[in-house]
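These notes concern the structure reproduced below.
With one protein chain withheld, the remaining protein chains of the complex are depicted in position.
Entry: subunit A
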Amino acid sequence: MSTTTTEALSATTLLRFATAGSVDDGKSTLVGRLLHDSKSVLTDQLEAVERASASRGQEGPDLALLTDGLRAEREQGITIDVAYRYFATPRRRFILADTPGHVQYTRNMVTGASTAELTVILVDARNGVVEQTRRHAAIAALLRVPHAVLAVNKMDLVDYEESVFAAIAEEFTAYATELGVPEVTAIPISALAGDNVVDPSANMDWYGGPTVLEHLETVPVSHDLAHCHARLPVQYVIRPQTAEHPDYRGYAGQIAAGTFRVGEEVTILPSGRTTRIAGIDLLGRPVDVAWTTQSVTVLLEDDIDVSRGDLIVPTKDAPATTQDVEATVCHVADAPLTVGHRVLLKHGTRTVKAIVKDIPSRLTLDDLSLHPHPGQLVANDIGRVKIRTAEPLPVDSYADSRRTGSFILIDPSDGTTLTAGMVGESFAAPEPVKDDPDGDGWDF
């Protein structure tokens, strides 16, 4: 990185993205190449990798050692869990959720994709779109990751043939579009040789698009908030009770979606009481308007009962509250999730008791077929679940809001995180999954 001024550096935006790829697709090499060629690997880190590679009898530095951080991972040569990596260019900062491609891929990819705005899906140019590619596309679609990059890797092994790339890109884009992935960018690369990762390839004159890094630097990071439902989950009530601030009562939280303005009429859920926003403090500074994902403190005109777990929403755009939640879930714990299971459900800042009423279907990611009434979901399973909550919850459809449409299930006995949940329909696509023709389920 060149020496730029503080102002110029801090004006950059942040992009969170996740990688997905199976064992031999070259994911570690791509990640290593991105870090290395963007000059994010520093001398002492590279020396450590060289030392470790040499002590294992390897000839060159093994870039996978940059990312395999745990003793067991190095000993077994596998990647156990999601790791987060950081790199920067003068244009943007990046948080990379580096997800392993091994057996436990589904829950790991779901974890990585939950906070990602972009997914890089790798395929081997020699193999094309395979089952694993379809799984990755399906997870990206389920998690509603706004952007997908198809990185067709190992182009050097197919003589940098345009026709090979074009066929794979076409097949993948058709499949992803059918699933409702909003935007697919296909890029032909060789992670090993460095083609089109950071630097444009001299071997593929026929490709006129961006390199992987260039695309990561320029993809838009936020949506048009004017069309978002505004949502503020109350985290904490700030009451100084000091001589200076005897009556200050602020509702602190991170705006989950949309924008809030001073003077706006708002409703507190689940109570349904209505008031107006008297003021907004943006970490100590009063502002007229605030938006996602700012952490703010809201002051209300009327002295009504508001506490942690409540949701502040515009009165004209309030979600319905319900005790019956139907969702697509990914089970992330080793012990299975069964019908009748008593759990805790954390939605926003509210945690309530809940019971699993039904598991209508399990989804096979390979072909998106449905297995009806599987009885239980085991680790890495994705399925539809009906949950009854002890108290009404103001949930949105995950399609409308990734933050207020998501929840986790927790085992009340030992606190284990059991399941990741997404409220409403699974895919944005017209009809790939439809498990409840009677339609007694979700209604927004």
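Side notes on the structure shown:
Quick note on the criterion: contacts are C-beta pairs under 8 Å (C-beta built on N, C-alpha and C of every residue); 3 or more make two chains touch, one makes a residue touch a chain; residues count from 1.
Note that contacts and distances are computed from a predicted model.
UniProt lists the omitted chain of the complex under the protein name "Sulfate adenylyltransferase subunit 2" (options: "Formylmethanofuran dehydrogenase subunit B", "Sulfate adenylyltransferase subunit 2", "Thiolase, C-terminal domain protein" or "cytochrome-c oxidase"). Looking at A:193, A:221 or A:339, the residue that reaches the missing chain in the full complex is A:221. Interface note: of A:59, A:159, A:244 or A:367, the residue touching the hidden chain in the full complex is A:244. Residues 1-7, 9-14, 42-45, 48, 52, 66-72, 74, 80-86, 88, 91-93, 95, 107-108, 110-111, 114-115, 220-225, 235-236, 238-242, 244-245, 248, 252-254, 259, 281-285, 287, 290-295, 308, 332, 344, 346-347, 349, 402-403, 406-408, 410, 414-417, 420 of subunit A touch the missing chain (whole complex, contact as defined above).
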